[in-house]
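Not every chain of the complex is shown here; the ones you see sit where they belong.
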Amino acid sequence: MINVLFFASLREQLGSEKLELSSDGITDVQSLLSALTKLHPNYNNAFNQSILVAVNQEMSTREQTLKPGDEVAFFPPVTGG
Amino acid sequence: MLSTQEKLRYSRQIMLNKVGEQGQLKLRNATVLIVGMGGLGNPVALYLAAAGVGKLLIADGDEVDITNLQRQVLFSQQDVKLNKADTASEKLQLNNPDVDIEVIDEMLDEELADYYIPNVDLVIDCTDNIAARYLLNKACLQHKKPLILGAATGFDGQQMVIDPNNQESACYQCVFPSAENAPVNNCQTIGILGPILAVIGGVQATEALKILMGLPVKTNRLALYDGLNQQWQYFNVKKQTSCTACGHSK
């Protein structure tokens, strides 16, 4: 399983705080995003924005490889002030 | 040496073990550049001036707008149309006449950054757009000055400290590498709840005082504040060797 977390305004936008996803066929963050979009087509808009990703509490990229048990957190960049 | 008056005025921080008279002297001898005198710049400047930081450079080219007043607590209705840095300077000076305040009444561009940053002890990023943040990041890397990032929109905030004197410290572009799909999400476009700025600005000012007094601060960490859920999350950030701003390929 992959543990997926959504933080801050992304959580609000998706109406979801966390979900578990089978790790079958998920090799990296990019393929996780594809799997999530297939499950929830309405996530598509959110993922097309600029979003940040952390794997096991460490900032990562969409190319980051994943293994079962990983925790993947998504959240928006904040640039205002 | 601190004067008797200074010892009294700052007594509530001097009595802290981690501050003391030595810490207060360090604050008095310090120069800080605050870039942006909007939602974040307001509380940052208020608390640094109150704490007795010797010299504050405050930079903003914008005028006070009626839509700022919901969150920019240094300003009131009669300040509308006046330059933000100018107006803030007057009020800060009234709060603490000891502090030397220099106004930079324009947006900090590369030239101004290169002019001012070499002479400051640290820079506080209170800007409201990613282009300004990239620029400050680059200038602070070049001049080896600590940079305290803060950002806020909606109910959310983010905070990070960059220390270019530490070889391992990640920079802003290590976290936000691409300007291509850079968000244009600022307080004008997606709004903000005012006190989120007090929280983030308060953290920035705390980190600034700690750095000026020689206390350790955390680098390589992006802190995320979710005000709707009232929860902070922390993420480690590694310096990216591929970073175009601070990495080998720069």
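By letter and in written order, the chains are A and B; residue numbering begins at 1 in each of them.
Rule of thumb we're sticking to: contacts are C-beta pairs under 8 Å (C-beta built on N, C-alpha and C of every residue); 3 or more make two chains touch, one makes a residue touch a chain.
Here the structure is a predicted model, which is why all the values come from computation and not from measurement.
Undergrad: Let me make sure I understand: only one instance per chain type is drawn. What is the full copy number of each type in the complex?
TA: Summing over the structure file, the composition is A x2, B x2.
Keep this in mind: only the chains that are shown with their structure count from here on.
Undergrad: Per the centroid of Cα atoms for each chain, what is the distance between chain A and chain B, given in Å?
TA: Averaging C-alpha atoms per chain gives centres 30 Å apart.
Undergrad: Please output the residues of chain A touching chain B within their complex, sorted ascending.
TA: Counting only chain A, the residues touching chain B are 7-9, 11-12, 49-50, 52, 54, 57-59, 61, 73, 75-81.
Undergrad: Over in the complex, which chain B residues touch chain A? Could you list them?
TA: 36, 38-41, 125-130, 133, 150-158, 174-178, 181-183, 185-187, 190, 192, 197, 200, 222, 224, 226, 228-229, 233-238
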